[in-house]
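With one protein chain withheld, the remaining protein chains of the complex are depicted in position.
A, B and C are the chain letters, set down in written order, and residue numbers restart from 1 in every chain.
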């Protein structure tokens, strides 16, 4: 077992890792930027190291600072959380070179799955359905037009190294292709320093369904069922739930087993997520996230399996203790991401939280690093809390989420709680008739 | 379904009832004393009525004030919570006369089970094992001595109308009986205005095991398994857990089925708890609580059944939706009662809470009405929060509780968190080797 | 709270240093802070300037901010009114929860009207609770200045139902 784990992250996920360490009896080391000195992850970790100034590039993203912090504190493992360095193969590689266990898959798998067009190719080989489209990057505008005609419009252009919606363009006809291609290419270049694009069939009303994967170092890979994350805005998820209201048991089995097949093909280790677009009984591999996800509590709630503890044990070399057939879904779970932002204009709203009262009672979980008096800094992501509910049915779960949102008091800054309440009261949402377009449509009304 | 429920209580249980109302879409009315005007139950209820001054006897215990509040707010039901008027048969009777549904069993059952010696007699008739002792009140010192000799010393004297340890005396020999009898009698008179005492065999190392009962209006009664509440001080429970580490599946079945038999005998309706003393494979009925208990979340956690919602639906006349054989225990749950008191001297420590940060993360539930800036008043009970954890095993549940206690920040007042941590780290506790004497022994060391 | 195993980020030396700087720059005389089991008091030499008190170091934010905002405007309202009202005004507060009635029967004359002169012990109104009619008597001599509650409306414990001017 590890003696000491350095948590290379901040905010709620850093706390989440610290809880897991405490429950396993492992010491934890928090790293922090100077403005995060009063953060809860610093307070609750056994040790802490200030690694740089507020700017992420000078602190949470600075590999030498984090490795040095691990060295001076004698940490034998690093948990990267999500975001920051969590999917950086170079970081995982350096950890390995420094004899520090990176809690996640191997650098090779991170690199392979981190390149979206390569990942797609690989999954195709593994027999995982992918969206019809270019086989890897499209070399020219002409090639883009020819493939688009082949798979029929609309199509979507995406940056090979992309994420977060940057470098994406939906193209409905041949006429639009030229402008879209050039725009997407320059966005990709500006954002990722890589202008290569790929192209695929654009689904009009897809659902975002993802499968949680868990693997050990001995080739044992299981899935912990799916999550549906269709409620999103510009590819930023807002509400996630499990199980997906769209899937029949047969489809669930099919999509989850397909995900396991894909993960086995790349000899996946540790926790990861296979993201699919689902439309009308068909599902297509989109990408794989080679890390813990923000929405992992949803899966923890329906399976009663602690994913962070599983990650640590797996990285430590423990053999998988779960058998696929023993994984049971209990009830329904849902997560609302509470962001410090204007609920309808989405402008970030950093500032000091003057009152912070979290909801309690049955079936309510809150993952947060915020507290009364803390300052939400403009330097980092606007997620301030994850509110997660569980209940026997989806309907009960929504009622519980509603009352929890209504009794979550955050004063001093604006949050998106009013937006969540609006979504929860929507008739289509209540019926489970959602797609990745849901929020856009709700907001345009 | 009820349109509006008046919550005749304060603190965390009032909030708990309000959560259930919200999830069922029922309006709620909070009642409060003047010093509770800023309480969360007042804030989160749909309506509120100030019913009197701080003193409970002039507010939360004042029946006319509560009935008047229900009348002016047009509430069609009253939930009494625990404590205050929850086990007052007169109050339940007046509710009925005023055509307001009392959410609980009938006044007759409350009266019958509220008298401890009558309850014991009745349960004996129902075939529920009771502790050997007097058949009802003992009339004289001589009778007390004669019965004590018969069932062998040590014996315990208890007030017939008693509770909370008042009017109780353990007697180890005939010589001690006279003083003990007189003292217990005057204590009983002073505390309950009723000096009748009963007597029973005193168990040296008993465990407190209780069974959660749920009944509808049509004679359907099920149990939701047991809770063990052996960690107590002067009959005040401190830590409760489920399932009990003492019971084998066969014993669990036996004790739970016996409890159901007892409840059926008195035609019990709504939620209630049969309390037993358990010693070495034998269990004896102690008393029945005809209301929701403080520790109900422990049962909610292992069964995934919402007891407050069940209470409301049952009072409303809904038929039981659960079948006994479908009730499954999932994992292990534990509750620590966080009190505003000195952790080792147990002196109440009311005052202003300057910082209140509740723990979160997987498997952690907090039921509380406290918040940063609130004032814990000396007028009421010192319970400020219930911290409840769930995990796959008892060991994991303890680890989780420990990290949750360590990350529960309450400043401005003293709490018993250090005592909880001390208990959790005790070797005997970890092994489940506990009895109602555990805490006394731990503290005397 | 429990001594946690983690490093205490409470009142470390850096913070004390900053507090000293703050005190020096301010016109205050003294800073006193309690944090968990730490108590810190910083004091400047006696000065001639008037003593200024700023009590809560930690912002005493109430969960009920919205309500306190309302309260402020309510206070403003009350204050405005108060300027008209003399210190001799007596607030009749409801001694119980119930329904307020101005008259003994639906068609009867009200017990009192605004402008009436009332004597101590005179019935002002009835509050019904649990079918019981409770007559509320005046505790003072004076003139009825205001009746705050409408007939047949509910009243809470402690709610002001009338104002009587005792300064006439």
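Definition applied: a residue touches a chain if its C-beta (ideal position, glycine included) is under 8 Å from a C-beta of that chain, and two chains touch if they have at least 3 such contacts.
Given the structure is predicted, the values throughout are model-derived calculations rather than measurements.
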| item | value |
| --- | --- |
| Contact list for the unshown chain, restricted to visible chains | A, C |
| Selected residue (touches chain absent from view) among A:50, A:141 or A:189 | A:50 |
| For chain C, the residues touching the chain missing from this view | 3, 5-8, 11, 13, 16-17, 20-21, 23-24, 37-46 |
| Interface with the undisplayed chain - residues on chain A | 27, 29, 34, 46-53, 59, 64-65, 67-69, 71-73, 94, 98 |
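Here is the rule we go by: only the chains that are shown with their structure count from here on.
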| item | value |
| --- | --- |
| Between chain A and chain B, centroid-to-centroid distance (C-alpha), Å | 42 |
| Distance between the centres, which are taken as Cα means, of chain C and chain B, whole angstrom | 35 |
| Per-residue overlap in chain A, given as positions that touch at least 2 other chains | 44, 355, 357, 372-373, 409 |
| Multi-chain contact residues (two or more partners), chain C | 4-5, 58, 61-63 |
